[in-house]
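Missing here is one protein chain; the remaining ones are kept as they sit in the complex.
As written, the chains take the letters A, B, C and D, and residue 1 is the first residue of each chain.
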Amino acid sequence: MSGRPAVALGAGTGAATGRVPWQLLVPAAFAVALLVLPLTGLLVRAPWSTLPARLTDPEVGQALRLSLLTATASMVVCLLLGVPLAWLLARASFPGRRVLRAMVTVPLVLPPVVGGVALLAAFGRTGVAGGWLDDTLGLRLPFTTLGVVVAQSFVAMPFLVLAVEGALRSADARYDDLAATFGASRWQTFCRVTLPLAAPGVLSGAVLAWARALGEFGATITFNGSYPGTTRTMPLAIYAARNTDFEAAILLSLVLLVVSVAILALLRERWMAGPVS
Amino acid sequence: MSGRPAVALGAGTGAATGRVPWQLLVPAAFAVALLVLPLTGLLVRAPWSTLPARLTDPEVGQALRLSLLTATASMVVCLLLGVPLAWLLARASFPGRRVLRAMVTVPLVLPPVVGGVALLAAFGRTGVAGGWLDDTLGLRLPFTTLGVVVAQSFVAMPFLVLAVEGALRSADARYDDLAATFGASRWQTFCRVTLPLAAPGVLSGAVLAWARALGEFGATITFNGSYPGTTRTMPLAIYAARNTDFEAAILLSLVLLVVSVAILALLRERWMAGPVS
Amino acid sequence: MTRPGPLDAHLVTAPPRGTGAFTLDVRLAAGVGEVVAVLGPNGAGKSTALRMLAGLHPLSAGHVRLGGRSLEEPGRSIRVPAQRRGVGLVPQESLLFPHLRVRDQVAFGLRHRGADRAEARRESTGWLERTGLGELADRRPSELSGGQARRVAIVRALAARPALLLLDEPLAALDVRAVLELRSFLRHHLAHVGVPTVLVTHDALDALVLADVVVVLDAGRVEQAGRPAEVAGRPRSAHVAALVGLNLVRGTSAGHLVTMTSGTDGTGGTGEPAQVVTATEQHGDVFCCWAPGAVSVHGQRPEGSPRNVWRGEITGMTPHGDIVRLEVAGPVSLLADVTPAAVAELDLAPAAPVWVSVKATEVTVYPA
Amino acid sequence: MTRPGPLDAHLVTAPPRGTGAFTLDVRLAAGVGEVVAVLGPNGAGKSTALRMLAGLHPLSAGHVRLGGRSLEEPGRSIRVPAQRRGVGLVPQESLLFPHLRVRDQVAFGLRHRGADRAEARRESTGWLERTGLGELADRRPSELSGGQARRVAIVRALAARPALLLLDEPLAALDVRAVLELRSFLRHHLAHVGVPTVLVTHDALDALVLADVVVVLDAGRVEQAGRPAEVAGRPRSAHVAALVGLNLVRGTSAGHLVTMTSGTDGTGGTGEPAQVVTATEQHGDVFCCWAPGAVSVHGQRPEGSPRNVWRGEITGMTPHGDIVRLEVAGPVSLLADVTPAAVAELDLAPAAPVWVSVKATEVTVYPA
Partner (left out) sequence: GAGGDEPASTLTVLAASSLTDVFDDLEGTYEAQHPDVDVQLSFDSSSTLAEQVVQGAPAGVLATADRATMRTVVEEGLGAEPVVFARNELVLVTPADNPGNIEGITDLDDSDVAYAVCVPEAPCGAASATLLARSGVTAPPVTEEDSVRDTLGKVVEGEVDAGLVFASDAQAAGGRVRAIPVPAADNVRTPDVAVVLDGPDTDAAQVWVDLLISRAGRRVLLDHGFLPAPAAAEKSP
């Protein structure tokens, strides 16, 4: 599970057993090509000369900050709400579990724009819950930064839930049982055993959710519109820029890319120091 | 790991240890609300009276078929290319692994529309690889069904790779070691031990990739345009419909939703018969 | 935690569907401070019984009562979940939590018995040092040897001060000195804390040294139960006979003559029904047992006093310290201990034909 | 697969960084058909040595040669990966592949030794039936008991016809009959196929019955190596002494008088340096050993011939079949076997002060 030592005497390393087989190397190379070529294309096409001007544009900084803020907030929301849901799907037994599991995949399949429409239908001024929220809590979600977080959480949630549920399923339930014999309640067992054992899965789920939230466009723009400072995240800014200057959009995308990949690389390498690194 | 029996004498069940704690139940309920309310909103707003006309519209059938076809093809591409890449990231040790891992997350963060631009920059007429592909193989990707598969694979790949890598990391490498002592080559070990043990992770990765491909809109429309029959998948058809008839778009979304959730539910329940179902 | 109270359990569970397995139906009782040793062949249901006591596998009937409190009773819909039973379990596979260092393994149980974090870790360190594991406190499970992991699992269970202790082959994988130490530690500790204990073991010595009661399982049922010396002296199953190193046959007795219905010593008898002459009188279904040392081996059919004389063929020879243990197959298949001198003199070798004799007075006979 | 050839290994590996562990440095050799038993306390490095032989843990120096072929030699940058070594490993934790049914576990090794699918499954079924596991063929590992899993792991390794067999405590977790059967099966099988075998065990009997050579490890080094009878008769470590049940002290001999430098029987000696009188003459650093049965216990200081007389206190009493084994702490801490009659007569009880005596002729003395 977690914490396999760098050099293992007793534990399996899986690394001491020969060369990487070409049957894996060749397809992996194609995968890399598919991922890297478009990036190269972007780099080639980007109007580098305008980079300084773009970088110092306050609207770009504003959009980038808003994006990082909302994506991180959405990730937290997904973790707080999604991990319990994943646990429920993986470990508890109740009627309607099938339906619930199908429900989780809904935002995955919904084209994001339709997701935005659905959010409006739910939380909009005339939506099924929107009116109630407005009347009782004075909470209006559309066209607000909070609404951006809601939209991003909605689309990112399934990624987290599915990843965590998978990890919980592969985690050995005998440890949960054993923890119970020590008097740990189900909640304590969850915190002290189940979750730590599923940590890699939770982590990759969080990465997926964060990245999905960061790149989220359709649901956000439909649910929240696009206004600088409150709802115009980087993807929305990029889309807006595209109307006048296609190349500028590329440059902004690269900025978003560099920032987010740098953050991810930093965090991942810190948290996921791997068995054979 | 896999195949835990329904009633286990020797194996852990994790189920025999009391009530579901409210600390998990409450956030899970919120998660469900966030997922279900928008769907309810959609259902309430949909113009059900026009449903029969929509369902019999040949263009809708065409788009749905194209969507299912391309999404499935993309999932297969992702599995074939992505699983080896995930293995490489999880088990092999080579210079540049850090960079490669960061690379994988790129399409996650790129707003899909920019992803489409990147794909054009790579495989378009004037792209870094597009000219070469056209000259040597006579292969033009943009504005073709094949191009749709490429675009969907590009955006869906990271989901698969991250999910599978996580599963491979949590799988016990001692079994790989042991397989080697029996004379299994690394490739045989991969096929007969590593992959079966990581099966739940691969499965959920495949579901993520399929769903992501099915809902994919931005990269596809930018890279391939929107031509009925060849590149207009359901999300593009929904987008097109939205221009004239907002309600119709909702109805089409629901059609896409029902079909895909039904497929997912069917497959998941068949493959993932869980420990406590 | 609570004052120790006696265990009284009747464990019944149906076999998992799909497998041709047996129904488990076992009664276990242990007074305060008593140790029940559960013996039995592989797959007899020992670990399953422990899991049922711990609340990890539901009973389909019967009951589990501990210190007068009913922990489970399907008939009355009572089922106290595992976390409120206060049992301490050492599972057969150790199952150290993969993400916790040794110190935290032990502290885990302490915390859920009410200690705060710092207190639990301090107490845990104390336990580890007292049991000679202090050096390992900062290791992760993947950095331990098999035996080290086993010891940590035992300490973890003991430290949590359970109301019922369940030990599944606790001494397997331990080295000799650790076995000796732990055996004597357990003996003193268990007597001292007075917790009823159920101990699964494959080692006769564990049962004899530690247990107050021995329960022998086979295929999910109790084959024999009683005081250790009683069980060891009058085995009622091939398993126990092999465990204590006795020859055992079953038959029908008519006065002093037992006609064998099954002969058993681990190699499996064949041929016409043999007869065993006994010194004590018995009638009906009986077991006969005798020690391998009571068997004489001859090159020719022996004359003289021994009343039981059979033909046989040597199928195995194992040196055992000062003696050689022979496996002899024949109408009565048995184990015989002879001196190396006798081996040389009689020119014994595998496949050699021999005669074996047992004096009637050496045969213990008791009702089946 | 290939003709069996002898094993010759010198295993050296540095400790993993961060742990205060030892450097492993072990020489092992096994001729064709020979069994090397590796003994040693928990954490001595036995499992690590097996992993190094199997190619699962790299050597930092030394070599592994099998049948004349060099499998690993860091000095010459040779390293044959595990999958081309043809070893058969029974790991300490069994490690049945979780996703394969029992039949496929065994077939796994066969397929990679060249059999096709159908052939492998047929052969696998044959092996399972011959070893009494036929009924389990369709079970998954999660549906097996601990002992059943162990047996499957052994059969899986044997069936693959390895060129070198590595057994890590193969008989732990097995019931008595299975142990007896497997021990005799292994003895015949190994002699028959002629494969060199390395057997890790904590059981003296395994070593004595199965092994041609015994290697005793402690803290990563070889403490003693030799024929089983030799090692058992002249232990050079507390571990082996405890294993074979002898009293062992170490000291400096001047003729017939040994001044103890360390006394050891598992309870730890204290007090002023004691002396042991021996019948044979020796000089320099020596070991002295004697059997617990050679120790007499007295209520008063005994008069008469025994030359070695020490004071002591009873710290433990364990009934052992017909005798009672006493642990006595004193200048020389030792084990003593007495009859239950003697216990009653002398009124022996824990904490009772006693005198113990050993005849000089009963003490074996040999150079350290």
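The criterion applied here is as follows: a contact is a pair of C-beta atoms (placed from the backbone, for glycine too) under 8 Å apart; a residue touches a chain by one contact, two chains touch by 3 or more.
Values in this document were obtained by computation on a predicted structure and should not be read as measured data.
Chemist: In the intact complex, which of the presented chains make contact with the chain not displayed?
Modeler: A, B
Chemist: Any idea which of A:G82, A:P142, A:G166 or A:P200 touches the chain not displayed?
Modeler: A:P142
Chemist: Can you say which of A:V20, A:A33, A:A240 or A:V259 touches the chain missing from this structure?
Modeler: That would be A:A240, which touches the missing chain.
Chemist: Decide which residue listed in B:P38, B:P142, B:G183 or B:P200 touches the omitted chain of the complex.
Modeler: Per the contact definition at the top, the residue touching the missing chain is B:P142.
Chemist: Mind pulling the subunit B residues that touch the left-out chain?
Modeler: 58, 113, 117, 120, 124-126, 140, 142-143, 221-222, 225-228, 232, 240, 242-244, 246
Chemist: Residues of subunit A in contact with the chain that isn't shown?
Modeler: 120, 124-126, 142-143, 221-222, 224-228, 231-232, 236, 239-244, 246
Criterion: only the chains that are shown with their structure count from here on.
Chemist: Quick check: how many Å separate the C-alpha centres of subunit A and subunit B?
Modeler: About 14 Å, centre to centre.
Chemist: State, to the nearest whole Å, the distance from the C-alpha centre of subunit A to the C-alpha centre of subunit C.
Modeler: 54
Chemist: Compute the distance, rounded to whole Å, between the mean C-alpha positions of subunit C and subunit D.
Modeler: Going by mean C-alpha positions, subunit C sits 22 Å from subunit D.
Chemist: Residues of subunit D that touch two or more other chains: which are they?
Modeler: Within subunit D, the residues that touch at least two other chains are 16, 47, 55-56, 81-84, 93, 143-145.
Chemist: Tell me, which residues of subunit B touch at least two other chains?
Modeler: Within subunit B, residues 1, 4-5, 8-13, 16-19, 174-175, 177-178, 180, 185-186, 189 contact more than one other chain.
Chemist: Can you tell me which positions in subunit D touch subunit C when the two form their complex?
Modeler: Spelled out, the residues of subunit D in touch with subunit C are 16, 19-20, 40-44, 46-47, 92-93, 135, 139, 143-148, 150-151, 168-169, 172-181, 183-184, 202, 204-205, 208-209, 238-239, 242-243, 266, 316, 318-320, 327.
Chemist: Within the complex, which stretch of subunit B touches subunit D?
Modeler: Touch residues, subunit B against subunit D: 1-5, 8-11, 174-175, 177-186, 188-189, 192-193, 196-197, 199.
Chemist: Please output the residues of subunit D touching subunit B within their complex, sorted ascending.
Modeler: Per the touch definition, subunit D meets subunit B at residues 54-56, 81-89, 91, 93, 95, 97-99, 108-109, 112-113, 140, 142-145, 160.
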